[in-house]
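With one protein chain removed, the remaining protein chains of the complex are shown where they sit.
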Amino acid sequence: MRSLVLGGALVGLIVLAALLSFLWTPYDPTLVDAALRLRGVDWAHWLGTDRFGRDVASQLMVGARTTLYVGLVAVGVAALVGTPLGLLAASGPRWLGELVARVNDLVLAFPALLLAIMLGAGFGASTGTAMIAIGVATVPSFARVARAAAMQVLTTEYVLAARSAGRRPLAISVRHVLPNVAGLLIVQSSVSFGIAVLAEAALSFLGLGTQPPTPSWGRMLQESQELLAVQPRLVVVPGVAIALAVLGFSLLGDGLRDRLDPRLKGVGDAGR
Amino acid sequence: MIVAEELSRSYRRPRSTPFGPRPQVRALHEVSFEVVAGQRFGVVGESGSGKSTLVRLLAGLDSPSSGAVRFDGQLVSGRRQRDLDFLRSRLQVVFQDPMGSLDPRMRVADIIAEPLVAQRIPGRAERVAEVLAAVGLPASAADRYPHQFSGGQRQRICLARALAPRPQVLIADEPVSALDVSVRAQVLNLLSDLVDRYSLTLVFVSHDLSVVRHVCDTVAVLKSGQLVELGAVEQVYRRPRHPYTRQLVRAVPTLRGALAGITAADLTP
Amino acid sequence: CSAGSTAYSSPSAATITIGFSAEPANLDFTSTDGAAIPQALLYNVYQGLVRLDAQGKVVPLLAKSWTLSEDRRTYDFQLRDDATFTNGAHFTAEDVKFSINRVKTAWTVSTKASMDVVDHVDAVAPDHARVVLSKPSNNWLFAMAGRVGAMFTPTGTADLRTTPIGTGPYQLDRFNRGDSLVLKANPRYWGPKPTFGTVVLKYFADPTALNNALLSNGIDVISSVQTPDSLSRFETDDRFTVVQGTTTGEVVLSFNNARAPLSDKRVRQALTYAIDRRALLATAWAGKGLLIGSMVPPSDPWYEDLSNRYPYDPDRARELLAQAGQPHPVLRLRVPNLPYAVDSAQVIRSDLAKVGVTANIEELDFPAVWLKEVFSGHDYDMSIVAHVEPHDLATFGNPNYYWGYRNPRVGALLAQADAGTPEQQVSGLRQVASTISEDAAADWLFLLPNLVVAKAGITGLARDQVSDSFDLSNLGRAS
Amino acid sequence: MIVLRRAVILLVTTAVASLVVFALLAVLPGDPAQVALGVNATPELLAKARHEFGTDRPLPVQYADWLGGLLSGDLGRSYVTGEPIAPRLLDRFEVTLWLVGTAMVIAALVAVPLGAFAAVRHRRTSGVLVSAASQLGAAVPGFLAGILLVEVFAVHLRLLPSGGWTPPNADFGAFLRGLVLPALSLGLVQAAVLTRYVRSAVLDVLRADYLRTARAKGLGPVRALVRHGLRNAAVPVVTVLGLQLATLLVGAVIIERVFVVPGLGSLLLDAVGTRDLVVVQDVVMLLVVAVLLVNFLVDVLYAVLDPKLRRA
């Protein structure tokens, strides 16, 4: 419960910052001004400015947007592709299950980073290519979780009951399997979200992610890495932001898992 | 009404040795019987004797390895699911585990309405209310979730679901095995009532011969997938012919027996 | 296992470790482009007839002296007679002939073009080589001081990628790919023995890692600081000495002169006015470096300070854009994915935005994609690249070069300068430089500084980087 | 049979992987010849280089050639260095294995006791603190940890080198010193992740009936956990370890870069940069095989740990 609240608060804060950045940021985060470079923390610049004289707080806010955007799309795509794949593998014929499992192996074994490098080299590195690479790399985990969970659901008596009621396989997948694996998938999403945030940061750090001038936390880290000794703030701020985002999502995931666990749910309101 | 003809079903187990054959488990072996309309047909047998396998075959939820199942003369076995609509509306199943056979994420009303939806039977809301009342659950139960009910109540929900499409045959697979004695009595009473009221044909599966004796008029005894004895329940109970049946009858501890001085040693062969 | 090195083995007095940022792909600059190979091998392993001195002047090396004929086409080189290749072969005029001819036949990199002007080579005597050009060329002698002038021996070219054989003070000890190149003193070297018996050239793909290596005592010298903002760390620490000078690397904002809207001189001028290069230098390179205004570094005799030709003047920029009928052009700024380019691009984007120009930054994988799209494909409006090769002013005479700049006068001036006397060369090239500057053929953002950091006490580091080589022969340690 | 089946699956997957890799690289823009020759490469020179590299042949021929080479153990020659790839690949792989192996050992050594501790004390402050710390640790990007470790231990304290690699057979002391920081940066973050899994696995085991049985026999809580719990908790943990190992094999690139370690990741990065396609293909194939092997090992370990999965 506590982790749900704490995780929710952290994630909420990031979402809020991202949303607010559409309407207002203290400064234009892309506005370069040599006169302002490397200013410390003061009233005008709450988190100071970077090498380009850009306001760090503003960059942080807009960077939250990138972070969420990459996470949402990558994880969303992975969930949308991986979940049906997993369900299909669980309920379809055996060979299909086997095939999906093997393809999963392959994708897992294929370096996601390489995909990012190749996409970046091929189409120009961008938030989009990073998103695709992260998304593709995330598909197997969804497919696997969905398949395992669906296989379990399919052996339950309520699925048997649904069949004897005359339900067709598709209806069973939609009405029974999906709702019962949804909890796990939500948890999986939140975990993947955290991983995606880290991956985006790592890719941006290698110059394979979000392109300038769009701010991104990974990019902020990369651009100020050399200033660690001179202006540690520039490394610490995005570093902490990334850590808090990942922490937030993983706490949220833990919280949701507890929340969606029928055993825990059952105790509270049994018998009424 | 239901005819089983030389029903066999074997399962393949995973290999036990790297290059060996995949062992086959004969869950059911050449079982034949007939259930006539209005009959209360009991099936007993120990765990793993093939009772649930038989239920799945009778209900067209699984296909036999050989043999056939007929319902009212129509072939059930070997048909595709979508060709079994005639069966679905007329034959319903109640499963063993009252929690496990209810989708934890569906409301009771939706659970009960499921056969109606699947078979496109109109008038859902009224029918749900009707059967809820018939199994003795309050109308308010409709909006709640399975975990909010006790074991006996859940089994009532299962019964309500089975009754919803107005079936002629009810198959119950160990419907009271998971219940306490006191609740067992409630559910057995209810089941009897419903069978009487709707003139159902009942196939009742249990490992407990005394329960079958209470509920059924005819009993079939399964052992390791084979039908070892079939007959009127009282006759089988009092004069079991097959040694296994004898053993089964004997091993059941009874209060009367115990108080009359039967010890544990007497229960074993 | 051989991937590894002597890195961080306790630095002995006879060993010096120098950190570089770009690693040679292999050791053959005759077939592989890139600055890293000559940087390590030229003057150190390979030597030419002539070399560039610290001021960028051509001086004798394997040739003791030379004479130039009246028609400026025939060079007669008096060769040293005491030079030996590390495989034991004696250096003679035959090697000169072999090496120069080999450029034409076997070399595959673009610099080989500078030997096109050679008509033929004669080995007049073992210590006398004669080179006859098809037309007079100042550039040829200059090129002879670079990698194309490197002397090979016919018995030493079997495996240039892994086994370089030259006449220089050092020879290859080990090449630990992904890590370091180890050179050891050449025992047969004809010249004075270098101070360091072993030189480890250690490669760091990451500039911060390079800095950290010096800070943590892992190396002795940073050949070139790529993160000027961190220079203050070394300047304020008396464990280190910092050398600051110039290079031949002009960071150029290139314009695609062949394509609208940048084919319009007014637009180019407007952009040049719109960019605050002083601020850009401060931001992108911490203010180190030099504003130049044209394609000439101060180490060239024809250098003139042209940096004020287009002072920062956004109003003027807007005016010019309006005149050109392009008040709000949208331009593709396709830059290599290298830090200096990306940093500069961000400043430029911001500056241009202020005058109503939209510059969309696209990072291209360097070198592969950038070469394909921008350099060969000419598919760009603006790009940013450091042109580090000496005397690359001449590229503006090539209308097919990626700038797409066509000015017949420039071509003519360049040809005259090449053929003329040194004085004519200087005045001709001055004119070229000022013409292209006037034309705003590109925007010369700044000249990369030579920023070398060494442990205190290390001597012999060149202040200015004038050639392709990182010359190791003068390095020493103050005692 | 199972081994055979696995081997066949491994083979087929690798074959498919090889095709995927090749196809992806085929559409990768950038011409190896042009990259090698650089600016002003003339068409004739380019053609010559392409011929030399073999990139002027039709793709199926190139693929067949490469695959045939692989099958006969010949990994081909690098476009850039002209040398055979195999020795270099193995050298780099060895470096990566050292790094990743050490990191995983560190991770396991830290995570197993900590995770078990956090599970056993999950209601006490100390346990909650440990699991909170592991949550936080798992959220720190590995490269940030690397940068910070360098700043502290190499630049400020000057206790350890900031980077670089010495092979173990060259100078073992230097090798160890060079290994510490990169292995820690990789290992600690993984340890944090692993701690959480160990904790939840041990928590599950603590609730298991058989642990109560063990206690009822007269085993003390710690002894019961050690003798009966850990082995059963190991099954889910091994899964995670396998996944982490696979991820690190591929994902150590950034740490390799921060610490200038000549591992497989930096080879891959360089090779893509220079369009040294055969090297890229070989690296990826090696990684695919390595990852599949890790999966295989995990399966074997399962069977060792869980007799239910042993079908003999």
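Per-chain numbering from 1; labels A, B, C and D assigned in written order.
Quick note on the criterion: a residue touches a chain if its C-beta (ideal position, glycine included) is under 8 Å from a C-beta of that chain, and two chains touch if they have at least 3 such contacts.
What we mean here is this: contacts and distances are computed from a predicted model.
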item: Undepicted complex member, UniProt protein name, chosen from "Oligopeptide/dipeptide ABC transporter ATP-binding protein", "Segregation and condensation protein A", "Molybdopterin synthase catalytic subunit" or "3-oxoacid CoA-transferase subunit B"; value: "Oligopeptide/dipeptide ABC transporter ATP-binding protein"
item: Contact residue for the chain not shown (choose from B:Val76, B:Leu194 or B:Val211); value: B:Val211
item: Candidate in contact with the missing chain, chosen from D:Leu90, D:Ala208 or D:Leu301; value: D:Ala208
item: Positions on subunit B contacted by the hidden chain, ascending; value: 46-47, 150-153, 180-186, 188-189, 192-193, 207-211, 213-214, 247-248, 250-259, 262-265, 267-268
item: In subunit D, positions touching the absent partner; value: 123, 207-210, 212-221, 227-228, 231-232, 305-308
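Throughout what follows, only the chains that are shown with their structure count from here on.
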item: Distance from subunit B to subunit A - Cα centre to Cα centre, in angstrom; value: 47
item: Gap in Å, rounded to a whole number, between the CA centres of subunit D and subunit C; value: 39
item: Multi-chain contact residues (two or more partners), subunit C; value: 208, 365, 368-369
item: Residues of subunit B touching at least two other chains; value: none
item: In the complex with subunit A, residue positions of subunit D that touch it; value: 9, 12-13, 16-17, 20-21, 24-25, 27-30, 135-136, 138-144, 147-148, 151, 155, 243, 246, 250-251, 253-254, 257, 265, 268-269, 272-273, 280, 284, 287-288, 291-292, 295
item: In the complex with subunit D, residue positions of subunit C that touch it; value: 1-9, 23, 25-26, 31-34, 108-110, 113, 161-162, 176-179, 202-206, 208-209, 212-213, 215-218, 365-369, 371-373, 375-376
item: Complex contacts: residues of subunit A adjacent to subunit C; value: 30-35, 37-38, 51-53, 120-122, 124-125, 207, 211-213, 223, 225-230
